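What follows is a short report on a single structure.
Note that one protein chain of the assembly has been removed; the remaining protein chains are unaltered in position.
Let's turn to subunit A:
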Amino acid sequence: MSEAAIERPRKVKADLPEQLSWQSSRRRLVTVYLPVLCFVFVLLFPFYWMTVTTFKPNAELYNYAENNPFWVRSPTLANINKLLFETSYPSWLFNTMLVAVCATVLSLVASVLAAYAIQRLRFRGSTYVGLAIYIAYLVPPSILFIPLATMVFQLGLFDSPMALILTYPTFLIPFCTWLLIGYFKSIPYELEECALMDGATRLQILWRITLPLAVPGLISAGIFSFTLSWNEFIYALAFISSSENKTVPVAILTELVQGDVYQWGALMAGSLLGSLPVAIFYSFFVDYYVSSLTGAVKE
């Protein structure tokens, strides 16, 4: 008791200057704002470079001595024009969209039902089913694509969007189910019990009560699935062979890179246009995306 009384004044004195200096704006500038700016610069620079290159005419692109490479002096739409009208970019975009939307819808439906069964119907062994689905998330596409390729071939799905629509859920369902279980957990049981008392069937409860309350979870899972499907590469590379059926990431890498001379302008235009839809889509739902990424289900 007495010891604490003696020590207290000394500590307050020792602490106060440190606190104040920590809060001082100059120190904060060096220790917080400057590093954050560096991080943002490094993380964004490739996108800036992509954009700048897209709008550069070839004369500027390959001549750093006379042009400042960080800026475009005479912007041109030639690269974008070439991409849109001289390649099958529109059909690649359509394929990607089709596959991403179908795979997302399929995974969402399957995941909602599975998550509802695991979290709300609570049968014996439900936790094990949940665990098995979680473990399925840890099986990466890189070890599955060879056997899946032979399966896709035998099923006659090779080179069709259906092959991708059916295989993407293998990595989407585990994630979505896991996320939705978390959301369902946060919905009070009492609501469902009330509905049961009022004579609702279980499906009515799922449709009328649980799902509307889990809408944020559904949006998060949907966004995440959509961007994951948009990004998917190895299955699309292995299962699709004809040019017009390819998805954007695969097509840009395999169709635009030919021979030894790379058309950097066109490549960057392809990358930019391939990234924009998903970036725009994402910008509308950042918070949902973040909450799904972190698995945090705080509303």
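FYI, a residue touches a chain if its C-beta (ideal position, glycine included) is under 8 Å from a C-beta of that chain, and two chains touch if they have at least 3 such contacts; residues count from 1.
The rule is short, and it goes like this: contacts and distances are computed from a predicted model.
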**Prompt:** Out of "RNA polymerase sigma-70 factor, sigma-E family", "Carrier domain-containing protein", "XdhC family protein" or "Sugar ABC transporter permease", what name does the UniProt record list for the absent chain?
**Reply:** "Sugar ABC transporter permease"
**Prompt:** Of A:78, A:97, A:149 or A:162, which one is in contact with the hidden chain?
**Reply:** A:149
**Message:** I'm checking contacts with the chain that's been left out. Which of A:79, A:177 or A:245 qualifies?
**Reply:** A:177
**Residue of A:78, A:97, A:110 or A:162 touching the missing chain in the full complex** = A:110
**Those residues of subunit A which, in the complete complex, touch the missing chain** = 11, 14-15, 18-19, 22, 28, 32-33, 35-36, 39-40, 42-44, 46-47, 49-50, 53, 61-62, 64, 69-70, 106, 109-111, 113-114, 116-118, 121, 123, 129, 133, 135-136, 138-151, 166-167, 169-170, 173-174, 177-178, 181-182, 193, 196-197, 199, 201-203, 227, 230-231, 233-234, 237-238, 248-250, 252-253, 264, 267-268, 270-271, 274-275, 278-279, 282-283, 286-287, 289-290, 293-297
